[in-house]
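A single protein chain has been removed from this complex, and every other one stays in its place.
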Amino acid sequence: MEQLNYRHVAAKRANGSKAQALVGVVASGNLEVLVERTLPDGECEVDIRTADEGFGKLWQAVVADFVERRSPGGLKLSINDGGARPDMIALRLAQAVRAVEGERS
Amino acid sequence: MTVWDNAQRARDSRLQAGARYAQGKRVARQDATALLEAVIQPGDRVCLEGDNQKQADLLAVALAAVDSGKIHDLHMVQSGVVLPEHLDVFEKGIAKRLDYAYSGPQSQRIARLLFGGQIELGAVHTYLELFARYYVDLTPQVALIAAVSADREGNLYTGPNTEDTPAIVEATAFKNGIVVAQVNAIVDKLPRVDIPGDWVNFVIESDKPFYVEPLFTRDPAAITQTQILTAMLAIKGIYAPYGVQRLNHGIGFNTAAIELLLPTYAERLGLKGQIATHWALNPHPTLIPAIESGWVKQIHSFGSEVGMDDYIRARPDIYFTGPDGSLRSNRAFSQVAGLYACDMFIGATLQIDLQGNSSTVTADRVTGFGGAPNMGSDARGRRHPSKPWLQAGKEADPDSPAPLRRGRKLVVQIGETFGGKNAPLFVENLDALKLAGKLDLDLAPVMVYGDDVTHIVTEEGIANLLLCRDKDEREHAIRGVAGYTDVGRGRDTKLVQRLRERGAIQRPEDLGIDPLDADRDLLAARSIKDLVRWSGGLYSPPSKFRNW
Partner (left out) sequence: MSATLMDAWYEASARQRLSGLLDEDSFMEFIGPEQRETSPHLSLFNLPEQFDDGMIVGRGRLNGAPVLIAAQEGRFMGGAFGEVHGAKLTGLLRAARGIASMPVLILFDTGGVRLQEANAGELAIAEIMRALIQARLAGVPVIGLIGGRAGCYGGGGLIAACCSALAVSEQGRIGVSGPEVIETNRGVKEFNASDRVLVWRTMGGKHRLLMGGAEIFSDDSMASFREAARYLIAHAPAMTTATLEAEQSRLEQRIARFGGFEDSLEIWRSMGADDAKAIPGLTYQEFVVLADMLEEPRHDAR
């Protein structure tokens, strides 16, 4: 198992007031994202546990783009990965933010 | 003095040799192998009907059982290498040379036999190319075909899975060849005549129906959100602006998603009647909701699909059916339709390189081409105009004077940036090149050439290669939709941005599409059961697709 962790500065705080949300399921090609509003407004953290080792650079790129697009300030996102592809990862991260911002997930 | 009827005499003597096993045209199935030993000569070109779906399985087994001392060095010419027996004949020394089009189910074994030298490869063709050569330089001396039923005169009913049979039989019968048919049943009166008895020499009644591969059924339950996103992009970014009414879908989950989005997403965009009305397409169950919702004017099919017979029978306004009510398919004509009468082909692939060449070949599997290269190519012999064709031609070549500027067929490759087993769709070098080296081929097996591809659709957006002016722009338009693959990450961001500004790359947001809206909720049917319901119970899916 590989553990990856990325901390970023976020342009702004994520909207809404929900304390946490969960999207996805750990299954082949899928992943779950637990998002908790536990950090200062300008920070965000993505923590990943995956059985597919050696894809650190890929995760880093996907996470960096996600942070730039969605500005998830204040959020810690914890991921259990079932071997998902980048498009699924990006989708779940976006869904997680939307869920914790209080919109339909 | 020159003799001009050698082939005719040879044919007569073969028929005589076979006659001892026949009563009229009828041969008992226990005598199948003996019949083949009587009518086939060593070195013959033999066409064994391994169509895309329909398999003359009894005859394949009979051929694989001949004495290789008597029958050897055959040159097999057939569409599909599908059954194990199709390759057994090579391992047993019955056959030596092969010309064919498709080998999906046997892709690994055929690769081994090719590398090992047990098969001498003529060439891998597309279906239409192979049919064409039956009339020029690969005419079969013996054709072993499959039909649903025969009457006493040898007239044949080939039914929904008519597929390649007319093309094969005409070439063989009219060039002094021998035609042997296996049938499910011999009857007094056929539902209709698909092949006249004059063209058929021997008929063998099998003890079970010929095998048909279910190939075109895709379970809506397996369609992912990413595939739905690519479908939305295709509909809004290509079908709509070009106004594509006449088209062919390659089989796959992305195109299945498009079919299931017509009555919902495309309906909301107000596109009904403007797109997707006339089809060259197998009877995809996933098109049922669109048909039922009034989107489709008509469909011509290459073959049939397991479970669809009753539905087709009940929709004669849509499908090509005979006076008996059942489907008549014809692969040769559908291939021609795809080439000349369709304005767009859209399908998936396994690998795309930086020029846009695409291939389904991997280093240890040889699948062949099937019909995709026909569908996925610009037909330069076309002359009649249509709006999409002219529009694409203008995009490709804005500077030439309009009256001398031919149109372009839209050839779209669609897929997620990472495919099965997280293999990237985009690569610097196709595995096909490795295979060409291994097998010493003149050409790498490319399915669709980059200069025929007009658009590439991934979850990252649409690359419009028609708007690319040179090799560099083309390469970066491809990199610009290649996502997080190595190819995608190697992009020149400035060039990609310029291409986007020009519309050569469109992102979902440029088309007003939010990836989070790509929900399975948009699918008109989300399960095989839903499709059955849409069909009013007429669609009867094969067992492997049932969960009830």
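Order of writing sets the labels: A and B. Residues in every chain begin at 1.
One rule holds for everything that comes next: a residue touches a chain if its C-beta (ideal position, glycine included) is under 8 Å from a C-beta of that chain, and two chains touch if they have at least 3 such contacts.
Keep in mind that this is a model prediction, so the values were computed, not measured.
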With respect to the chain omitted from the figure, which of B:Arg26, B:Lys272, B:Arg313 or B:Arg526 is a touching residue? B:Arg526
So one chain is hidden, and I want to know which residue out of A:Ala11, A:Ala27 or A:Ala64 touches that hidden chain in the complete assembly. A:Ala27
When the complex is taken as a whole, what residues of chain B touch the one chain not shown? 221, 289, 519-521, 524-527, 530, 533-534, 537, 543-548
By the contact criterion defined above, which parts of chain A meet the unshown chain? Give residue numbers in ascending order. 1, 20, 22, 25-27, 30, 32, 34, 36, 49-51, 78, 80-82
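The criterion applied here is as follows: only the chains that are shown with their structure count from here on.
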Please report how many Å separate the Cα centroid of chain A from that of chain B, as a whole number. 41
Of chain A, residues touching chain B in the complex: 52, 58, 61-62, 83, 85-88, 90-91, 94-95, 98
Show which residues of chain B lie in contact with chain A when the two form their complex. 224-226, 416-418, 422, 459, 483-484, 489, 515-516
